[in-house]
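Left out: one protein chain. Kept in place: all the others.
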Amino acid sequence: MKNIIETKKLCKTFSNGGIQQHVLKNIDLEIYEGDFTIIMGASGAGKSTLLYSLSGMDKPTLGSVKFDGTEITKMNTDELALFRRSNCGFVFQQVYLVESMSVMDNILAAGLLVYRDKKILVKKAGELLKAVGIEETLWNKFPSQISGGEAQRVGIARALINEPKLVFADEPTGALNSQTGKAVLDTLTKFNEKGQSIVMVTHDITSARRGNRILYVKDGEIAGECNLGKYVTGDKERHQKLNDFLAKMGW
Amino acid sequence: MRKAPFIILLVLTFIAEALACFFIVTRIKDIKTDPVKVNECMHSVSENYGDASKYNTQLDYAVIDNDGKLVYKTRDGLSESVNEAIKTRGLILDLEVDGEVVGKVIFDYSTEEQLNGVKTKVIVLYIIIGVLQIAILIFWYIYIRKSIIEPFKNLNSFAERVAGGNLDMPLEMDKGHVFGAFTESFDLMRTELKKARIAEKKASDDKKEMVAKLSHDIKTPVASIKSTSEIGYEVTKEERTKEMFSVINAKTDQIKSLVDNLFTSSVQDITEIDVNPGMQPSDVISGLIGNADYLKRAGAFTIPECNVFIDKLRLQQVFDNIFMNSYKYADTPVNVSSEIAGDYLVIRIADEGPGVKEEEIPLLTEKFKRGSNANDKDGAGLGLYLTDYFMEKMDGKLGLKNLEKGFEVAVYLRTI
Partner (left out) sequence: MNKALLLAKSNLRKNRGTSVGLFLLMLIATCLVGISLLIFFDCYPTAQKAAERLKGGDGFILIRDDLEGFTDEKIEELIGKDTDSYYVYRNLNYPTISLPFGDGEVGISLNLTDSSAFARQMNRFEVVKEDTSITENYVYLPYQFNTSGGYEIGDTYEFENAGKKYSYKVRGFNDVVYGGGNNTGRYEFVIDDASYKKVWDEDHETGESIVIIYDLKDGVEPGAFRIRISNEMLKVNPNTVMDGSPLDVVISNRTFIGLIVAVSILVLTSLIVIAVAMMLANCISNYVNENMKTLGALKAIGYTGKDIKSSLIVWFLALAVIASIAGIILSYVFMPIFAGIMIGQMGLSYHVSFNLMATFIPIVFVIVFALIVTVISARKIGKIHPIVALREGIESHNFKKNRVALDKTSLNPTMSLAMKTFFGNMKQNIITFFVVGFMVFACIIALLMFENFSRNPKIEILTTELCAGVVASDLESKDEVRDYLESRKDVDNVREIINLSLYYNDEESLYTYIVKDPSKMRNTSICYKGRLPEYDNEVVISGSFAKKYGFDIGDEIKLDYGDNSFNYLITGLIQTTNNAGREALITYKAADHLLDIDQIPGWFWFDIVNEGNDNDANIEETEKILEECKDKYGAHIINTMDFFKIIGGSMTTFKSISAMMLIVMIIVSVIVIGLILFLLIKSLIYHKRKDYGIYKALGYTSGSLMLQTALSFMPPVIVSIIAFSIGSYFSANPYMSTFMHAFGLMKCSFDIPVIGVVLIGIGLAIISFVLALLQTRRIKKIEAYNMLVAE
């Protein structure tokens, strides 16, 4: 299996009022192509920090991150931005759509970074929006005028518009109720089935079930990992395996 | 490290310095006599000629009459004759009173005053600029001290602490982040070291505990071998066999003492034995008691159904110990009963032996303490100490008391 990300001794330290907190400690990790990788862990374990360090959103303190063979820890923020354009897509818990842009403009704002031809781009954005289940009537609405679940699906469409090698999702269902959360997860699963590599941070077991590789982060380290097959609805054995793994991890 | 502001400030002061110098130097060329002041002096003399008290003395001058005789001078050391005035490039003016020339007023060409002014200005200027530059340097020094030297000192004392084995004190982040990832990795190193050290200690503790447990476990079969061999010794008539039993007996004693030594030495080192209690149903307890009562001295008993907070492994050790003691000191049938009292599930294990002297009961749970009747029995005096320790760790307690006939140990298990 080809790896997309490979980290070596990845460390990240925060400090507050001078007191250091080592959130990530010497993490050696590989993320593979085509996987729906889940990063789980208790809150404060450092899973989000790991996600943002992997994606070049934040600068790790020590160690290296190779994305598709490119070392990204040495890049400056602008180089990282250029790198993210075509390589990474992001889905955040709070979505972070630009409030003052319509749904369509939000997608285009990302798409215009890679595609020059606006016509093709609009068509592509439309297809993508339909694929995530956003009807055309909503395209010209503003983020404040649509529901949280819809906004999150728009967020997914935005993350996918540039056909990134890897989509990073940070608790995409964290702020949603279980039903809308399920729709969002279904969308992600669907794209993963089509071959989209996804890394998702969650502390929710329902979300974690969607992944085929579960990494458990504890005290800034990868405490364990569990490989499951691809998600199949209602696969009891798969669920049991995951539950056992999490129980072993002290979930 | 922000050095730009300091360099800019310094450069600015230098520029200001240069400009001020330039200004002052150009001003030096401009030294002139002030005609207005001269005029004032001349008039004051001519109008008040003879009354020296009314003369205007803002400039230094001397007044001579037509014969060249000195009439008035503002101070000593001035040119007092025309010739002297010429020599010193002085100013010689006719003094007219009521239209008549009565003498001359000689103003000294005195650049001194103006020069003095210039000098003071230069000195003041340099002092101001000097102070300013020193202030900038001091600020810079303080800044460097705060941003580099002090963090470095912190780092130093941190390194000392770590070298000295104190891994608990974290390294504070320095505000300027001068040392970059160095600070973070250094502190990370500390935490990793600490983790390694804890892991190491745990491993050695585990090992010791295993030895202790093993030796404890060996004791039971050895005791059984010993008693069997003793019985065998008594039962057999054959001298050779008797001899063999006695060898077995002797060797068993030897093993027993060896095992006791091993147990004592390993247990002595154990500062902390891991007890990991969790919720368990009470029905596991009868199994544990069964395991401990390998001589089957206990009669039938029931355990009320409830959930208790125990570590199965350690509770087993507790019961092992209790039964072991009963076998050793009382050697009578054992009565087991249980009840739920308050927050506890109480399991009472009573024998019909001689019991312990009343005043010795509180001492039983101390390390290396044994009852006075135990002198002839071998043992280290650790059994009840550990039992009590385990019970405490499981949030329970141990009750010891003499009965009318026999001795009772009550095990209090925390119910959930």
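Should a chain be cited, it is by its letter among A and B, assigned in written order, with residues numbered from 1 in that chain.
Methods note: a residue touches a chain if its C-beta (ideal position, glycine included) is under 8 Å from a C-beta of that chain, and two chains touch if they have at least 3 such contacts.
Since this is a predicted model, take the numbers as computed values, not measurements.
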item: Contact list for the unshown chain, restricted to visible chains; value: A, B
item: Touch with the omitted chain, as defined above, among B:E40, B:D65 or B:D205; value: B:E40
item: Options A:F36, A:Y52, A:F67 or A:Y216, residue touching the unrepresented chain; value: A:Y52
item: Residue of A:I27, A:L97 or A:V154 touching the missing chain in the full complex; value: A:L97
item: Per the touch definition above, residue among A:I31, A:A45 or A:A110 touching the missing chain; value: A:A110
item: Contacts of subunit A with the absent chain, listed as residue ranges; value: 12-18, 52, 57-59, 61, 77-78, 81-82, 84-86, 88-90, 92, 94, 96-101, 105, 108-110, 112-114, 118, 142, 158-159, 162
item: For subunit B, residues in touch with the removed chain; value: 32, 34-36, 39-40, 43, 173, 175, 177
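In this section, only the chains that are shown with their structure count from here on.
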item: Centre-of-Cα separation between subunit B and subunit A, whole angstrom; value: 40
item: Subunit A-facing residues of subunit B, complex; value: 170-175, 181, 183-185, 187-188, 191-192
item: Contact set on subunit A toward subunit B in their complex; value: 11, 13, 15, 18-20, 22, 25-26, 61-62
